[in-house]
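And now, chain A:
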Amino acid sequence: MSSDREKIFSAIRAALDPLPKRTAKPEWKRELIVCNPSGEFSSLKEQLADKLAFASSRYCDSFDQLAETLKAENSTFGYCDPELAPLFEKLDGITFETEYDVAKVNEYTFGITKASAAIAESGTIVLKDGDTSSRMGALTPWIHIAAIKESDIVATIPEAIDRFGDDPSIVFCTGPSKTADVEGILIEGVHGPGIQIGFILS
Partner candidate 1 sequence: MKSKQKIDLVARDLTNEVHEANFIGAKMKSERRYAALGRDYADPDKLRETAGLVKQHTLEHLDKYLEQAEASFERNGAKVHFAFDEDTAKKTVLNIMNEHGCKSMVKSKSMLTEELELLHYLEDQGKEVIETDLGEFILQIDNDHPSHIVTPIVHKNRRGIAKSFEREGLGDYNDDPETITRRARAHLRQKYLDADIGLTGANFVSAESGRIVLVTNEGNARFCMAANKVHIAIVGIEKIVPTDQDLGLFLNLIGRSGTGQQLTVYNQFIGGPKLKDQPNGPEHMHVIFVDNRRTEVLASDCREILRCIRCGACLNVCPIYRQSGGHAYRSVYPGPVGAVLSPLLAGNRFPELADLPKASSLCGACNEVCPVNIPIPDLLLRLRDKAKREGAKEAMKGTPNLAMWATMCSQPTMWKAALTMGHTMNHIPTQLIPHPSAMSWQGTRKLPKFEGGEFRKWFKNRK
Partner candidate 2 sequence: MSLLHTPPNRPTGKSVQLMTTCLCDAFYSDVAKATVEILDFLGCEIELPDGQTCCGQPAFNAGDWANSRKVIRHAEKTFSGDKPIIVPSGSCAAMIFHGALLAFEKEEDLPAIKAFGERTWELVDYIVYGLGITQWPGKFDAKMTFHRSCHLRGSRSPEAVNALLTSIEGVDLQPIDEVEQCCGFGGTFSVSFPNISEKMGELKIENLTACKPDVVAAGDMGCMMHFGGMMDKQGMPYKRMHIAQVLRDSLKNAGKL
């Protein structure tokens, strides 16, 4: 009695054997899938800022501005990656814990974690397991602040894919979580963040 694996493989081979010829893999160049630029930008950072806004994310590169944004959202207590803590401790009026406590899942109003990269052509923030101090910390608070090093901004999706390496969990985040399930009306903030911030560290 053959295993399911054997049944499947032999069914595939039986299906394909009669084919007189097989389709070759088409060669295609990366330029094929690169998005038309939305404007002229003098840097990748500038293009990223434009596309972050287009995706309904927010661009930020000033600690003062970030502090103001958090206060305006009544979000002054959250979680922060311990390795980023020295940088973000300077946020005036904002406090955080550096060890994510599941019991406080609904108390953390923001989460600050590292981005591994950002993609300028699509306004995408790339999170990887290796750089994310806590998956829950990046996902559960209403506001997620992804700390992006300017040198980690790449121009295109193919370049971001070049940098996959062997991380087991890579997430492209293009905007805050959303749904249009109810009558096609767009609502931001479903199971993940309702506000997505890309914070550029220079």
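A word on the picks: all candidates are chains of the complex that A comes from, given by their letters.
Definition applied: contacts are C-beta pairs under 8 Å (C-beta built on N, C-alpha and C of every residue); 3 or more make two chains touch, one makes a residue touch a chain; residues count from 1.
Not measured: the values here are computed from a predicted model.
Enquirer: Looking at this complex, which of 1 or 2 sits next to chain A and touches it?
Expert: For chain A, the touching partner among the candidates is 1.
Enquirer: For chain A, which residues are in contact with candidate 1 within the complex?
Expert: Its residues touching candidate 1 are 3-5, 7-9, 11-16, 19, 22-26, 28, 30, 32-33, 35-36, 54-55, 100, 102, 105-106, 122, 124, 129-130, 132-136, 139-140, 157-158, 161, 164, 166-185, 187, 189-193.
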